[in-house]
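Here you go, one structure.
A protein chain is absent from this complex, but the other protein chains hold their places.
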Amino acid sequence: MVKIVDKEQIKQLFAEGQRLMIGGFIECGAPHRLIDLLLESGVGNLTLIGNDTGFDDQKSGQLVVEKRLSRVIVSHIGTNKETGRQMNRGDLEVELIPQGTLVEQIRAGGAGLGGVLTPTGIGTPVAEESRTIEVDGREYLLAKPLRADLALVKAWKADRDGNLLFRYAARNFNPVMAMAGDKVVVEAEEIVPAGEIDPNQVMTPGIFVDYILQNGGEGASV
Amino acid sequence: MVKIVDKEQIKQLFAEGQRLMIGGFIECGAPHRLIDLLLESGVGNLTLIGNDTGFDDQKSGQLVVEKRLSRVIVSHIGTNKETGRQMNRGDLEVELIPQGTLVEQIRAGGAGLGGVLTPTGIGTPVAEESRTIEVDGREYLLAKPLRADLALVKAWKADRDGNLLFRYAARNFNPVMAMAGDKVVVEAEEIVPAGEIDPNQVMTPGIFVDYILQNGGEGASV
Amino acid sequence: MSEMRERITRRIARELEDGDVVNLGIGMPTMGADFIPDDIRVIFQSENGFVGMGPRPPKGEEDPDLVNAGSEPVTIKTGGAFFDSTTSFAIIRGGHLDATVLGALQVDEQGNLANWKIPGKLVPGMGGAMDLTVGARQVIVATSHTTKKDQPKILPECTLPLTAKGEVDLIVTELAVFRVTGQGLLLEEIAEDTTVKEVREKTAAGFSIAPELTTFA
Partner (left out) sequence: MSEMRERITRRIARELEDGDVVNLGIGMPTMGADFIPDDIRVIFQSENGFVGMGPRPPKGEEDPDLVNAGSEPVTIKTGGAFFDSTTSFAIIRGGHLDATVLGALQVDEQGNLANWKIPGKLVPGMGGAMDLTVGARQVIVATSHTTKKDQPKILPECTLPLTAKGEVDLIVTELAVFRVTGQGLLLEEIAEDTTVKEVREKTAAGFSIAPELTTFA
């Protein structure tokens, strides 16, 4: 059942050493308000599963800049120079995964699959870290499921039942992560009354969502 | 590039012995006009990949009743008694697959995966026909990709660029099949002008679609 | 709905909790929802592609695009959502269902279920049943206690092809409620109009009896 909660309640969801999925694609569609609360909460030693580590001068990137992460599982770190520096110093473990494999791993985690077989990465260093499985004479790499303690998701609109809409390219990893977190926390640009989102057009069904950050001031009724 | 074509052009796409995916869930969301054209075309010895074989007294079921199929790959045949009769006589090969595995096989075919690993069917007769793969101490069945020569899809609305919307429970297998056919043929309740479907709300992007059956009479401009 | 089915359905409704997401297998009438108390909200999933399934609409208001997995007309409640079959089975297999309720041809002491095939006789296919049984957090079997020929359906070991192995959590019949435990079946409740003796006569499987055995109506 979806709960609409305030900032303090969100902060209590965070804990040292958690494994987090955070939506977004180089800041576009990233849950910047939730990341702010995560930074404020002071927790660290986190594992981040996401497409990238953001820009070092923008919000998502601050998780690296403020040294909250001990491990990242991402497809790309080129937009955040601090990630590379911490990696080279040995302060941050970086696992690079092809983007299409990463998204299938998250989907497998959410969909109850034991993994998927992908041709991507065969003949490359990625193959050295994966199990190779041959099917009908062709080789594939096993991409194992990924799940997280919390998935932080940015929506455009959320209704009171947790049904979500995303906007344009801000959709990206958000819907699939909403399936793969033990708890799913949503930040929405707008919280609309139940029934306002056409059930035929819902992008993420509310049954995947646990918490929605209320909009407005601390005591505002949303 | 999407082509809007007439009935005769659709019929020319069909050929003896083809492997077809046909959308729908026990007739709901099945492309009844395309099935009519398939029946009219006279082709047979077809392999059907779909959720089921419809009702024996409704449209999808006629493919069995009129003996056009030599093999079906489905999750359920209980609603069409003729399917069971032909199976028992040895006239029709029936491969029964758990519904969630079947839809993943079609998705794998459309998404370029070598297969997925599913826990469904472990310890059942389904496991005897599948390869078992152990991952981190748990057993899974390998579900291999499925593709088809043609996918027949029923949409609610289609625009001139092939973007599709589906309605309510008539969506079911249609979007995933639109990814897994070498050619994808669409029947829509309504064909709307380009731009009328909000790009943020498209359910199947037009790049998956090859042909749309024109609405109205033979010579009607749609 | 027969009196027997109504009783089973009513008893199962008591298993469901506020906020639960539940799939009622085919054969389990959507009317089951009518037995849910007013003060809790249970969200029904239909494997053909939606959550928020509501009751059958008034006559004349049926919509051919809005049917459940058994092809019966239904409605969508406020807060519901439609999706395609990949998402539907991601929900089912991915552990997003709190419970599923399924019928049985046979069910056994190890929590094995057989409900999709009688070799040489009846082969409807498994549909979504195998995924539901593997994926739902709680698997509830709703079944008549015996076959039409009065043969036991609750067995030491299923003889028919399995739907899933060791996944059943609770068995509810018109006579009894059994919980499947690591030590076999535990009789937790009997119907108010039966006796443990009758239950034992009609059950081929062995079972132990809960210290606080209660009755249901």
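Letters A, B and C mark the chains as written, and numbering starts fresh at 1 in each.
FYI, a residue touches a chain if its C-beta (ideal position, glycine included) is under 8 Å from a C-beta of that chain, and two chains touch if they have at least 3 such contacts.
Every value quoted in this text rests on a predicted model; they were computed, and no experiment measured them.
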item: Among the chains presented, those that the missing one touches; value: A, B
item: Contacting the left-out chain in the complete assembly, out of A:2, A:26 or A:49; value: A:26
item: Touching residue (missing chain; options A:18, A:51 or A:130); value: A:51
item: Absent-chain contact - pick from A:120, A:163 or A:200; value: A:120
item: Where the missing chain touches chain A, by residue; value: 25-29, 51-52, 55, 74-79, 84, 87, 94, 96, 98-101, 103-104, 107, 118-126, 156, 166-176, 203
item: Contact set of chain B toward the excluded chain (per top definition); value: 1, 107, 109-113, 159-161, 163, 179, 194-195, 199-200, 202, 205-208
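The working rule: only the chains that are shown with their structure count from here on.
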item: Where chain A and chain C are represented by their mean Cα positions, the distance between them in whole Å; value: 35
item: Centre-to-centre distance between chain C and chain B (centres being mean Cα positions), rounded to whole Å; value: 29
item: Intercentroid distance (Cα basis), chain B paired with chain A, Å; value: 33
item: Residues of chain B whose C-beta touches two or more other chains; value: 104, 118-119, 167-168
item: Residues within chain C bordering two or more other chains; value: 50, 76, 82-83, 86, 89, 92-93, 134-135
